[in-house]
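Okay, here's the structure, questions in a sec.
One protein chain is absent from this view; the other protein chains keep their places.
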Amino acid sequence: MPDTADVLCLESLHVHFPIQGRLFDRLRGRPAGAVRAVDGIDLNIGRGEIVALVGESGSGKTTVGRVITKLAQPTGGRMLFDGRDMTSVQGSSALRPYRHRVQMIFQDAYQALNPRHTVFDIVAEPLRSLRLVEDGKQLAERVGEALASAGLNPPGDFFARFPHELSGGQRQRVVIAGALAVRPELIVADEPVSMLDVSIRAQILQVLVDLRAKHNMALLFITHDLPLAWLIADRIAVLYLGKLVEIGSADEVTFNPRHPYTVALRNATPQIGGNVGRAELPALQGEVPSAARVPKGCRFHPRCPVAFDRCREEEPPPVEVGSGHTAACWLAT
Amino acid sequence: MTGSSQDKAWLLEVNGLSVDYGLKGVSSRAIESVSFALRAGEAVGLVGESGSGKTTTAMAIAGLLSPNARVSSGDVRYRGNRLPIDDDAAMRPHRWSETSVVFQGAMNALNPVHRIIKQIAEPCMLKLGMSRGEATTRARELLELVGIPADRGTAYPHELSGGMRQRVMIAMALACRPSIVIGDEPTTALDVITQAQILKLLGELRSQLNLALILITHDLSIVAEACDRVMIMYAGRIVEDGTVAEIFARPKHPYTRLLIDSIPNPANGKKVIRPIPGDPPNLVIRPSGCAFHPRCPSVMGVCGTEVPSLYKLGQGRVACHMYESSQKDKVAAHA
């Protein structure tokens, strides 16, 4: 359960990517606009808490993960880690203490592993770069320990292997071991199981959940799959077009969604044995608009089956609809 | 093997089909004695993990096997007639006009420099011998059929969203009025809401045009939504076959049961992660006996040595030694 202090705090986080205008516009100094990938997000993650960030492609969920892991720079807002402002810290040496505490797991494990490095080198890389070990013996111990926690046993068998000699599940375990090796406090997992075979997914989820139990590690689990988020997370945050539309405990968001988009997501998710309370709302039409042209008012209104006049004019603020459960919808007030 | 004459009711029959892939001189079996049959208008889900042979099965039916694949036994019959599935040229009149395929990556399958209406009209002209004008009219009809305003036909593929492109792919598949459509993971690259839209569209088209649908997917929950029947494949064999209602309520094969259990399901309210131990099988080195036995929780001595055959059990079929004793009369499943 979360401690009193949050490990990570995002305050009004914005990431806008400028659009390269045409030559003519650039010569006249006319701004060509921006892709509002992340457009004002407030999110906090407690110590040892698992938060799921749910959204479709284009919702900005991956960008949020990249900001937290310092692969992308926010254009507005603040990011506090353990109470310290990390928003403008940059450069590999300045970030070293932060990298020690925040790690990442990727969607495509094959892409995330350098094909020319052995498993040992891959897992040892953060330990070497962050100077966390004194000698080779200690390094081998830490690498072995990380591989074992990620479920690769016996670890020694994997040291000299190359990524292409592993199965898909084993590759993802190597990625996890690389993140674990430094014993971080927060891991950002970007769709860590979506490319794995169904029977392997649960194995990887089990590894992630065990980490929290053993090391009180917090996890930001980025996914498009609402039932999966429900299974693994304590809290679920639903992202639409760069903004959080709903956030609350996993059960609340799944069984008692208050934002029409969350309802639509839940209804659209195919389920074995039928949905809970399906067909409360008609199915959504169309697709997520481009983040370069965010609709006025509530950004969901052009697709919302229950939108009314106010939605087209004013953007709804997040409102408390239950304990720790907020939704940004005029109907929720 | 039963004669084809008495099975006119079947639209498609697959009898003991085995396909090998030759790779650098090593031959490996992709599917092994796969048998099933399909009625007109029926929707069947073909579910399996990577290497289960689900795609090979479907591609064999469409006559789209890769050049290094070889049909080593069995045949595929369409309305009682044997299909020349390993002869690309001989399959050409059949493909698209009787059996067509909707592929996964719509962006790769569409030509980026032609307007979509032209790409839909093309097969109509080539296959149905329509004039340009007729074909364009047909293409406009098809666009409307899949829920795209006909005027959008002048768009290029990159101007459409992923869901729209997938609709175009479906329109192309329907161009020559086939009676079987094979969907090869048609919604995998799409978002949840778009996926629901496409599945709904496929369902509507199915009842409207009396299409038989073979849906290849790794996702059981999609099958639960869109199909009447489901066949679970593991390591190149069908391990269980039954109606959707039956399989999800009472799965028989341990693999099916574990697979269903491993899917998060808020509806049953149980937040437990139940992993299936082990790795999916590799095609080249296949476990002896039942391919699932190294991962099976109810493994018995016989499982490691003998391959269970696919028995008729109740309404469906299952390939597991557990049910062998209870099943005195070993009826060949396909009879």
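Just so it is clear, A and B label the chains in written order, and each chain counts residues from 1 on its own.
Basically, contacts are C-beta pairs under 8 Å (C-beta built on N, C-alpha and C of every residue); 3 or more make two chains touch, one makes a residue touch a chain.
Keep in mind that, in the parts below, contacts and distances are computed from a predicted model.
Chemist: Which listed name, "Acyl dehydratase", "NADH-quinone oxidoreductase subunit M", "Sarcosine oxidase subunit beta" or "ABC transporter, permease", is the one UniProt assigns to the chain that has been left out?
Modeler: "ABC transporter, permease"
Chemist: Give the residue, chosen from A:12, A:88 or A:111, that touches the chain omitted from the document.
Modeler: Residue touching the chain left out of view: A:111.
Chemist: One chain isn't shown here. Among A:149, A:170 or A:269, which residue touches it?
Modeler: Looking across A:149, A:170 or A:269, the contact with the absent chain belongs to A:170.
Chemist: Taking the entire complex into account, which one of A:55, A:77, A:144 or A:178 touches the absent chain?
Modeler: A:178
Chemist: Just name the one of A:86, A:152 or A:304 that touches the chain not displayed here.
Modeler: From the options A:86, A:152 or A:304, the contact with the absent chain belongs to A:152.
Chemist: Over the whole complex, note the residues of subunit A touching the chain we left out.
Modeler: 66, 69-71, 92-93, 95-96, 99-100, 102-104, 106, 108, 111-117, 125-126, 129-130, 151-153, 160-162, 165-167, 169-170, 175, 178
Throughout what follows, only the chains that are shown with their structure count from here on.
Chemist: Under the touch definition given earlier, write down the residues of subunit B that touch subunit A in their complex.
Modeler: Touch residues, subunit B against subunit A: 49-50, 161-164, 191-197, 199-200, 218-222, 224-226, 248, 258-260, 262-268, 271, 273-277, 279-280, 282, 295.
Chemist: Along subunit A, where are the residues that touch subunit B in the complex?
Modeler: Residue list for subunit A touching subunit B: 56-57, 167-170, 197-203, 205-206, 209, 224-228, 230-232, 254-255, 264-265, 267-276, 283-285, 287-288.
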